[in-house]
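Shown next, in structure tokens, is the structure this report addresses.
One protein chain is absent from this view; the other protein chains keep their places.
First chain written, first letter: the chains are A and B, and each begins at residue 1.
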Amino acid sequence: MLALNNYLIISAILFSIGTIGVLVRRNAIVIFMCVEMMLNAVNLTFIAFSKYLGNIDGQIFVFFVMTVAAAEAAVGLALMIAFFKNRESIDVEDINVMKW
Amino acid sequence: METIPMPAINFAAVMPETILSVFAMVLLLVNVFVPGKQKAYLAYLSLIGIIAAGVSVFNAWDAPLALREGFNGSVLQDNFSLFFKGIFLVSAALTLLISDQYLNRENCNHGEIYPLILLSTAGMMLMASGTDLMTIFLGLEVLSVSLYVLAGFNRDNVKSNEAGLKYFLLGAFSTGFLLYGMALTYGATGSTKIGSIASFVAQNAAVTANPLFLVGMLLMAVGFSFKIAAAPFHMWTPDVYEGAPTPITAFMSAGPKAAGFAAFIRVMIFAFPTLKADWSDLLWILAVLTMTVGNIIALSQDNIKRMLAYSSIAHAGYALVGFAAGNAEGAAGILFYMLSYAFMNIGAFAIIVLIGKKGEANNNIADFAGLGFRRPVLALLMAIFLFSLAGIPPMVGFVGKFYLFSAAIKSGFIWLAIIGVLNSAASVYYYLRVMVYMYMKDPVEEFDWVKVTPAIALSLLISVAGVMIPGVVPGYLLQLAQKAVLF
Partner (left out) sequence: MLESLFFLIVAAVAVISSILVITCKNPINSALSLVMTFFCLATFYVMLDAPFMAAIQVIVYAGAIMVLIVFVIMLLNIRTETGRKTTHAILAGSIIGLFVLFQTCYFLTKGTLTGTKGAMDTALVEKVGHVELIGKALYTDFLLPFEITSLLLLVAIIGAVILSKRKI
């Protein structure tokens, strides 16, 4: 059996790549995809822990994270469509009617 | 066929949430049959739901342990969570009362706003009473997802679109950190139930030295700091507060912030008691940064919603002072402060709703010029709320701040208290600036005839009573808050 740390490190790498993506990309949909990638990295951590602890709680948590991701996807994409209707763009640099 | 043994369910422990959810679903149905001009009835109907939930909160106060626990340790409706539930209900009720007029003016009077407010209140309640990381996480998500929608509710207004989208992107981003923290905590302790985590930590001192546990605590603190808008995780606040519909801004600054504090306090105190020195230092830094950043940037704001957004960041900083103190007085101070903040802030936003014009116009501080002569009553009320926010006696804001800072002094954080007092003094400047405009300048343009509906009048009345009465005689509420933190 592989050591737990292998899984933890791959999930940390995916989480960091997702974080970089959120900070670097400007397209709102791509940013959202990067957030999904972060959540998936966390899911991997949960399932790895669940396996090595011999305890099913972590997998149940993953189940709920997936539900949340679906709900967020529905609402987030609806927000993007509403924004696009008014601005014809979903570039976050166009989210600038209000000054910082 | 094997039967599955069911754990004790005990619906009494989630009664207020159940009432609110049922009312939300009823409202969705009723909404279809209510014609467009009469959506105000929905506000009154949801107010009934809030009152019913309030009655069940009132009944559950000091209930025996058997009635508080439910769902196999997923939820615990203790006095602490009941006090917070009271705060959420107050902020939801005041928001409902001020919504109708705004929505009519902005021409987006869709009845769905009321079920969404009720459901987000149910989410907050689950966050406050959740004793399982899953319950807290899902409560937080019910709250956040409905707030994303509410922030973008005025969908023909570009600012509202932006607010919703920005809140969504940053909120989802912060959820990632919170969740990672929960995962690592689960790995270090082997459970997601806060009770099991607490007993595990008490029996195995070694877990404190485990980096997974420490990093889990840090990441969860980052996630919650996003939700309570503590600096340096406050970047989303000004834009979202400015762009969201005004009643929703009022709601966001009072309810969800209190919910964030409720979950934050419960997780830190119960799951990480052995790391108290670490999180107390962390909160010390967060509190100083939050107060200072909020107050300094608020000084230069012209839009009043934006100014109140920065002021709300600063107020989260004051509450963090009590949290950093880490004692019972500090926690009681947060409870008291969050309740009084709901009254004074939503009161101020009610005036902004009344003064504003269609298309979110008339929201600059300069637009308040001469209000004191043209609309003396409204200006007086605004002055009361602003004085309370600035922490000037005999308003409730003073009592709350006094209590928070004295808790910090009691646990030896004298410098923190001094920084807090200095910040509070600096904040008087920008609150007074509004008052200078109201009473010492001539109006730039005439005010429209402000129609004060009975709903808004009622919400103003409740807010003023909530600001003045506990400000003069704080004893009763303080006792309740102290009783609530006896875990």
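In this section, a contact is a pair of C-beta atoms (placed from the backbone, for glycine too) under 8 Å apart; a residue touches a chain by one contact, two chains touch by 3 or more.
All values reported here derive from a predicted model rather than from experimental measurement.
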{"item": "Contact with the hidden chain (one of B:16, B:49, B:86 or B:187)", "value": "B:187"}
{"item": "Candidates B:104, B:210 or B:327 - the one touching the absent chain", "value": "B:210"}
{"item": "Chain not shown: contacting residue from B:23, B:102 or B:153", "value": "B:153"}
{"item": "Residues from chain A at the interface with the omitted partner, ascending", "value": "1-2, 4-10, 12-27, 29-30, 32-34, 36-37, 40, 43-44, 47-57, 59-60, 62-64, 66-75, 77-82, 84, 90-91, 93"}
{"item": "Residue ranges of chain B at the interface with the undisplayed chain", "value": "4-7, 9, 14, 21, 24-25, 28, 70-72, 74-75, 110, 112, 115-116, 119-120, 122-123, 126, 132, 134-135, 138-139, 141-142, 145-146, 148-149, 152-153, 155, 164, 184, 186-191, 200, 204, 206-207, 210-215"}
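Assume only the chains that are shown with their structure count from here on.
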{"item": "Whole-Å gap between the CA centroids of chain A and chain B", "value": "25"}
{"item": "Interfacial residue positions of chain B with respect to chain A in the complex", "value": "133-134, 137-138, 141, 145, 148-149, 152, 155-156, 158-159, 161-162, 164-166, 168-169, 172-173, 175-176, 179-180, 182-184, 186-187, 190-192, 238-239, 242-243, 306"}
{"item": "Residues on chain A engaged by chain B in the complex (per definition of touch)", "value": "15, 18-19, 22, 28, 31-32, 35, 38-39, 41-42, 45-46, 49, 53, 55, 57-58, 60-61, 64-65, 68, 71-72, 75-76, 78-80, 82-83, 85-87, 90, 92, 95, 97-98, 100"}
